[in-house]
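Report on the following structure.
Left out: one protein chain. Kept in place: all the others.
== chain A ==
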Amino acid sequence: MATDIMLTVNGGQHRLAVDVRTTLLDALRERLDLTGSKKGCDLGQCGACTVLMDGRRVLSCLTLAVAAQGAEVTTIEGLAGEHDPLHPMQQAFLEQDAYQCGYCTPGQIISAIACVKEGHANSADEIREYMSGNLCRCAAYPKIVAAVQQAKPLMKGR
């Protein structure tokens, strides 16, 4: 049951034929070679696949690719080009060592940007709460909180 869809990802338009059951995550990873978004569970439990859809954080493993049509999808690759300066949140994760293996990191960074933009980064407690949908088995949590706090003032106007 293939169907033709059009996805807008990181500002680019992509026409592709997908099985209607294909998730946005698999479409990004396996069809568009945007492998920054990770599959940690495929069940909406870990947050590794988090992307922005029209600025809101969504779990791309729980979003069908067909349902992402018409939305602006932003993945981790869309935050900074290969040789560009990093987004302040990426820079903060780097400097705070807010990761170890890095597998949850793209999802954490996307989620953290949304967390700030939603206005849910006003205190360490609030950040912890609103970042608790992104699991980190390496347990970089305190440094993730520190990274969000570092990046927040630098995100004004972005």
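In this section, contacts are C-beta pairs under 8 Å (C-beta built on N, C-alpha and C of every residue); 3 or more make two chains touch, one makes a residue touch a chain; residues count from 1.
In this section, contacts and distances are computed from a predicted model.
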Q. Can you pick, from "Glycolate oxidase subunit GlcD", "Branched-chain amino acid transport system permease protein", "Xanthine dehydrogenase family protein molybdopterin-binding subunit" or "Electron transfer flavoprotein subunit alpha", the UniProt name of the chain not shown?
A. "Xanthine dehydrogenase family protein molybdopterin-binding subunit"
Q | Residue in contact with the excluded chain [from A:Gly55, A:Gly70 or A:Gly102] | A | A:Gly102
Q: Can you list, in ascending order, the chain A residues touching the missing chain?
A: 19, 21-22, 26, 29-30, 33-43, 45-46, 48, 75-77, 79-80, 82, 86, 90-91, 93-95, 97, 99-106, 109, 125, 127-129, 131-132, 134-145
